[in-house]
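Structure below; questions to follow.
In this view, the complex is presented without one of its protein chains, the others remaining in place.
Presenting chain A:
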Amino acid sequence: MTLPPKKAPVREAGPDAGPGWADAPEPAPAWDPGWEATPVQGGLVRHEGPVSLAPPPALPGAGWLRSLGLAGGAFFLLVLGGGGLWLGVTLDELFARSALLGWAGSALGAGVVGLLGAGAWREWRALRKLKSLDRLAETLKETPDAAPPPRALLRWAESLAERLPEAAPAIDQIRAATTLGEARGLAAGLLQPVLAAHVAALGGQAARQVFVATAVMPAPALDAAAMALIGLRLMRQVAELHGLRPGALVLARLLRRLAFSTGLAVGTEMAVEAGLEQMVEGHAAKLAGGAAGAAVAARRMARLAAATGEACRPF
C-alpha cells in the first residue's frame, strides 16, 4: 500500500529555501495552493505496526518436565502394552480351556478397554475445554476494547447459563454488547457477582467441613488428608460451575496454575488476613476443641475457592 517516496517528484531548491511544498514550482510561496496544478503520484501514508512482545515459543525439549514426561510415556506404554499382552495371553489360554470361558474373558477385556477408553475420552474432552478457555483468555487480552466481542466469549457465557439459570439475564445483556469493552464491563458487573456468590457459597461449605474435620480428626496427618480431599472436591465444584469438565489432568493443571501464579499473587491478601486470623484463631481453637489451625484451614478453603474461580475465568 505504501508507495516509495521516490515516486513523488521533489524539486531541488537552495539550502535556504523557506518552508513549503517541495514539489511546488519555485518560488511559489509555501502556502500557495498552486501545487494543485502539479499532481503527485503516491498514496496515503501507512506505517508498519509495532512488533509483538510475546516471548518466542519454547524450544522442543527445553522444558524440564519433558524428560519426566518421556519417562511417564514409557511407563504408560509399558503398562498398556504389558496389560494388552497379558490380556492376549490370558484370552488364548481361556479359549484353549473352553470357548465359553474365552468369550467371557473377551467380554471382560472389552469392558476394561472400553472403560479405559471412555476415561481417556473424558480427560481429552476436559483438556480441550480448558484449552479453549485459555485461547479465549488470550483472545480477550489481544483484542482492543473497541472491537466487537468475540463469538467465543458469548459461547462461554451461554455455557454458564446452562448451569446457572440466574445468570441468564446478565448473559442477555452481554449478548447485546457491541464492543468488547462493553461486554467486559457487563461481565464484570453483572455476571461475575453471580459467579462470585456461588464460589463463595462453595468455599464456605468447604470451610465448614474443614473446620469440623480438623476438630474431630484424631491425628494431624488425617487433618491434612481431609483438607486435601475437601480442597480437591472444592476445586472440582468451582471448575464445574465455570463450565469446565474437571478431569484428573485438568485438576492437575489448575493446581499447577494456582501454585505458580494465583496462589502467589494473593500474597498481599494473605498478609492482610494473617492479622485477622491471629485474632480469631484463639477463640476458634477453643470452639474446635483446641485443634490448632482450624480457622486458618477454613479460611484457606475460602481463598482456594476464590483463586480457583479466577483461574477458571477467561478475564
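Assume contacts are C-beta pairs under 8 Å (C-beta built on N, C-alpha and C of every residue); 3 or more make two chains touch, one makes a residue touch a chain; residues count from 1.
Here, contacts and distances are computed from a predicted model.
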Name of the absent chain as recorded in UniProt (options "Na+/H+ antiporter subunit D", "ABC transmembrane type-1 domain-containing protein", "ATPase" or "KipI antagonist"): "ATPase"
Chain A residues touching the omitted chain (full complex): 1-3, 5-6, 8-10, 12-23, 29-31, 35, 39-47, 49-54, 141-147, 179, 181, 185, 264-269, 271-273, 276
